[in-house]
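Written below as structure tokens is the structure these notes are about.
With one protein chain held back, the other chains of the complex are shown just where they sit.
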Amino acid sequence: MSDNKHHAGHSHEEHLREKHLMLDPLPRGQMNDMVMESMLEKPTWKFWVVVGFLSFIVVYFLFFKWGVLIAKGQGEAGVMRPDYWGIFLVNTVFWIGISHAGTFISAILRVFRAEFRRPFTRAAELMTTFGLVQAGFSIFMHMGRVWLAYWLMPYPNQRMLWPNLHSPLTWDLLAITTYLLSSTMYLFLPLIPDVAMARDRSTGWRKTFYKTLALGFRGTEGEWTHLRNAMNIFAFAIIPVMFSVHTIVSWDFAAATRPGWSSTIFGPYFIVGALHSGMGAAVAVLAVIRGTMKHMKYFIRGEHFDAIGKLMLIISMAWAYFFFNDYMVQWYGGDKWTQQLLHFHEAGPMGWMWFAMLVCNIVIPWAILWNPKWRATPWLVATVGIIINFGMWFERYIIIPISVTINRMPFTWRLYKPGIEVPMGIGTLALFILLYMIASKLIPLIPVWEVQEGQMAHELKKFGRETVVSVSELE
Amino acid sequence: MSNKFSRRDFLKLAGVGAATTAILTGCGPASRFVKREPYMQMPEYTYNGLSTYYATTCRECAAGCGLVVRTSQGRALKVEGNANNPLNLGKTCARGQATLQGLYNPNRVRGPIKHTRGERLYTADANPFQDEFADATPNMDWDAATQAVADALKNHKPEEIAFLMGMAPDHLFDLVTDLAAATGINAPVRFGALSMFESRATLSQAAENLFGHGGLPLFDVGGAEVVFSFGANFLETWLSPVSYTRGFAGLREAKTKQRGTFIQFESRMSSTAGKADEWMPIRPGTEAMVALAIGKLVSDARGITVPHAFSDVDPVVVASRSGIALATLQHLAGIFANSTAALAIPGGAALGQSNGLAVAEAVLALNALAENFGRHGGVFFSALAPNQTEYQRPASAREMQEFAQKMADGKFKVLFVHGVNPVFELPASLDFKNALKGVEQVISFATFPDETAFESDYVFPDHHSLESWGYQRVVTGPAQSVLSGAQPVVSPFYDTRATADVLIAAAQLAGGEFATALPFTDEVEFLRSKIAPLMEEKQSFFSAPDLNTFTAYFQQYGGWWKTSDGRRVPNTSNALGREMSPAEAKFAGEGEFFFVPFVSPTMAEAGANKPWLQELPDPTTTVMWNTWVEINPVTAEELGLLDDDIVKITSEAGVLEVPVYRYPAIRPDTIAIPFGQGHTAYSRYAEGRGKNPADLLGQHFNEAGDLAFAGMKVKIEKTGKQQPLSRLESIMGVYGVGLGEEK
Amino acid sequence: MAIELKISEVKMSAEQSGKWGMVIDQDICTGCQACVAACAMENNISFVGEVDSGYGRSMHWIRIERFWEGEYPEVKMTANQPMLCQQCGHATCEPVCPAFATVHSQAEQLNLQVYNRCVGTRYCANNCPYQVRAFNWRDYKRPEPLSNQLNPDVTVRRVGVMEKCTFCIQRIHKAQDVAKSEGREVVDGEFTTACAQACPANAITFGRVDDPESLVSQLMKQSHGVKHLEELGTLPNVTYFKGG
Partner (left out) sequence: MIKRLIDWLKKPLGLIAVGIAFLALFSLAAYGISLTQTAPAQPVQFPHKTHVGFGIQCLYCHPGAAKGPSAGIPTEAKCWGCHNQIQKTQTSALLQPLKDSVISGVPLQWVPVAQVADFVQFNHRAHVAAGQNCENCHGDMSKVTVAENPQVFNMGFCLKCHQTVAGDNHELLVKLTDCGTCHY
């Protein structure tokens, strides 16, 4: 797209425009058309092959195997005494972690007016919702009698029975439900102008679909004011929800009496970990969108990867701090079982995973993301993102099944061997990707109005010989 | 509902509806409504929902502990100990507890079967959770069965008829003994793998040699201060484990005296040795000289003349041969000498060697030195059971060899087998299975489809012990003279019949002297005839004016016993005067390892068909559901063996492949395998599980005729195969394997 | 609301001491497994087969632990340690159950496991420092006719449910019921748990710890009694006499 704008001009200015989406404005109509085109583009056969493949995995590995699990019991999984918790909870924490990036990018960066966020807030918010769906699936898979899961909900009954509000799992359920509901709403609000746009540009069932979703949005000043207010309220409100969710997830472990778990630093440690994996996942998703969908190279540029890369680097450093903080606190705690556990982490049969975690989460991000050039290379940053996700999955694996191997009764120590969890975990990943693929064909992945809003606010001003980017304050 | 719409139609429609429901609701609540059958005629002492308790006798081993079984509505629910019975005082062992898993075993013989030798009696599916029956269907009725037994008795010469029975001296043994005495058929032979591993013949013979009078010694562990046990695994399966365990508790529970000291001399640490204050990993074969050396050192410590028995031994040589340092021997002798109530017990693998008799004599001589005979905490002869005049010991292995030889030679035309499974329990080298081929007709009374039943021509299943009448003499354990009584606690679950009833009926059918030998209408009448003389006895736990009341009490209390001490004091005048040989045992076979088979403490010889006994962890290794070989970790390292590696063990008699358990408490030159598994029949829980160490045993005996089961040397080879052993313990937590702390 | 408040008051005062307790003498425990078998027979515990039992899925409510000290020939087997639910006064399993399936019995001062309320999150088992809870990993079937021996006083657990030692609460209830029908209090030693009843060495003593006259209270006063992991503040109700 930027090709036809190649006319002679000031080279620095040109460079800035090429680099920054905000300084490279296109007419609203043209951007709308680009987004619509990318969405309505007829899928290639490859798309259908991938969808078919993923659907098969979802149906067989997720739902069929789940049926087997329910029919035969948790014995199909690798859990036992003392590893009562296995990969299902690893995946739960993992997916909740991933879901944090959406809110972080969308809400925190919105609140802090980080302008580079604009083109990909939608993709990130989708990640929140879709990730939470997988987390929910994973935690339900974990339950021995999932058909009675509704007992965890407070509802009036003649038995005078309520969920136990002492239990971190009850807090968890409430937190995750709140988070799922609020993040879905927070996904929906910024979507309204875009579906309204799509409604005006589509026919047939899509028109009905968008019409329903758009809630009659016409873009009047009043509507925009209300929408902006609502989004602002949500952006502020969802941040504490986000922080609370992963803190509460961490309390599942921190509130327990197990060695290695009862750690006061777990709350922030988990949140930083969640952002770490979430940013990694977000950047991978962006790279895929940019690579596979039409016109996306205009919207998602190196500058975005660069900006997220910087964030990833900082978060990686924060994670490293919290990791060693946690380690030190536990080490100096002097409890013999905890020391045994820390030793087991690195020297035990799963020690490779402990070191791989450190390499994936610290060494590789630090080695690559410090370099601005590499940082602006989409595939490289995306690869780092995926590696970080492996590292973070390892981290949760170490915290859950490996740590519970060591308890205060050495007579029971036993190493966990996963069973049906592996295919079912792959099933959740497939469902996550599948939902994204379906969403890419149904809703505009780029919030055009937000991009345009940004572009309107940005301009290049000349002060003397210097070209300076100025951003006008938006109402 | 109209009359035209019949009930049948209604049910059809209901069926369609139910099917639809099942599909639509995903097979929801399966059977919400059940049917209940009331009693036709309820016994007046019972109420619905309230349990009835019956006293009976445990038949899982030959000890004869009293049980009280909780029943409800015709089902046996729980086995508890009979607190009245002086043998076990309300306690039971694990095997007793699991009796019910035998009663309700899914693979019992369900009725009389005419059977082709070698054919299976149940299908081979070993799925422990499968629900369907797969047992052989009974193909004859009991009249025909009785006729078959009668024919077998009538149509053969008396000397061609043999009875092989279980170890327990019970009413059936008395019945067959009476029959044999009256008709001239061969006297019944009693045998059990436990008696083989306990070396009862050796104990009795040693007592005879020393005291001039045979019998089973009783060791009052509870009253002693110091106990030296030479291989006796009295906390596991030895003689009467429940009463000896109570004795051990008495030794340790310091109520009136110091906490007793317990030293075990054994080449591997058994679970008995695990409870010892000091375990002496003695070199196999040197038990006799160690006992004699201690005797000598005790004499020295006491400053008395060394008795003749201990004069031939040189403690310095003993120290070098046995692997116990001289200082340790002196220290032990000091402990023994300084105690006023010291006790030495011979047993287990120490007796199952070529010099087993010498070991038993030497250890008994130690007791003579301690002058503990007839004293609290000393050695007695066990009280004889009420209707017993002398100790009737089960057949020794050599007698079994002779028995098998007679079978193979065709001397026996008919063999009746009851309560024992010789094909499994005897060493494979004795080849009982082939010897059976020399017998024209083998009639098994097996309750369970065991290996011997598979090789029989008829299987006429006896009731399970909880469905049976009877009594059992208590051979050893309590101070009193005890006859444990048995009665059915539930009605027979299958079409089985009491063997005593079958024999009585068959004897009547056979007529002649058979009929006069057993002039009873049924088993119960026979029992009453045997119990009746007890009414005359003095110092009885209960008495009654007439036989009916007496029998009722007999059932209610679970037997009959005296209130007085019936233990006899051995005559020890010559005990220390005998010359005793400090020679080492000889070992058969080539190989670098001493081989010690031991009876699985949880399973014993007949527990393998009970799933919960299979799932009980072994007390020392915590292995479940399988057989293992114990090898010292140092030896294992030298041989390049890790846990779960399968090794091939070769003896002169056979070969066995068993997974390794690196056992830290066994001599590096010794390996040990538990006995109890390795069945090729005996229900889905037992079959194909583990290995039978009896396959490795050769035909070597000690002087008393007991099998020298611990007198073999074997070779070990690594096979490269692996089989993970199911352990309750954590290898990581207990042995530090896999924690990253290995060298 | 009023009811709940009162209940919590009871709890505060009852935390000082339990009601039922056990003393286990490790010195005389021979590790013979009679208690394990008796418990399984009394409480309808499933057997799980070779593979699952080797993978830490055995359902023993009581297990006997033993370790090793030293190396051959100075090796010693540590005293057998029967490990069962300690019926903590301040149990770590209780607060973490989201469904109140594992709750403290105010009446009997036991840690209850309400099978029919359990949804199978397994948090309680994870949080139990003694690792004495058993989970029904599968529907372990008892082939017919083995099911005939099922104890009608104890619920047969199904797949996906946590279970553990109950101190034979069915026997407690039965004894109380009998005593009440005869208009008296339960006498010490009138009944006992299945494990204590079977133990050939009499190493297990069970009874009221809130009755200073009971045998178990007398034994608990002995100086060599220890409670496991007491430092966690779990207030266990099982006292161990260490061996030797």
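By letter and in written order, the chains are A, B and C; residue numbering begins at 1 in each of them.
Definition applied: contacts are C-beta pairs under 8 Å (C-beta built on N, C-alpha and C of every residue); 3 or more make two chains touch, one makes a residue touch a chain.
Please read all numbers here as calculations on a predicted model, not as lab measurements.
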item	value
Partners of the unshown chain among those that are drawn	A, B, C
Which residue of B:G49, B:G303 or B:G720 touches the chain not shown here	B:G49
Omitted-chain contact residue, chosen from C:I169, C:A194 or C:V238	C:I169
Residues of chain B in contact with the chain not shown	14, 16-22, 24-25, 28-29, 32-42, 47-50
Contact footprint on chain A, counting only the chain that is left out	157-160
Absent-chain interface as seen on chain C, which is shown	3, 6-7, 10, 100, 103, 105-108, 110, 112, 114-117, 153-156, 166, 169-170, 173, 177, 180-181
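Just so it is clear, only the chains that are shown with their structure count from here on.
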item	value
Pair of chains with maximal C-beta contact number	B-C
Furthest chain, CA centroid comparison against chain B	A
Nearest-to-centre chain - CA centroid comparison	C
Mean-CA-position distance for chain C and chain B (Å)	31
Whole-Å separation of chain centres (CA-atom averages), chain A against chain C	44
Chain B residues counted as touching two or more neighbouring chains	728-729, 734
Chain C: positions in contact with at least two other chains	55, 63, 65, 67
For the chain B and chain C complex, residues of the former touching the latter	49, 72, 75-81, 88, 90-98, 100-101, 103-106, 128-133, 235-236, 241-242, 245-246, 248-249, 252-253, 259, 269, 271-272, 274-275, 277, 279, 281, 323, 493, 601-602, 611-617, 619-620, 622, 624-626, 632-634, 664-668, 689, 724-729, 734-735
Sites on chain C touched by chain B in the complex	25, 27-28, 30-34, 36-38, 40-42, 47-51, 53-55, 58, 60, 63-68, 71-73, 75-77, 80, 140-152, 194, 197-203, 244
Chain C residues touching chain A - in the complex, by the definition given at the top	52, 55-57, 63, 65, 67, 83, 92, 95-100, 117-123, 125-127, 129-131, 133-139, 159-162, 229, 232
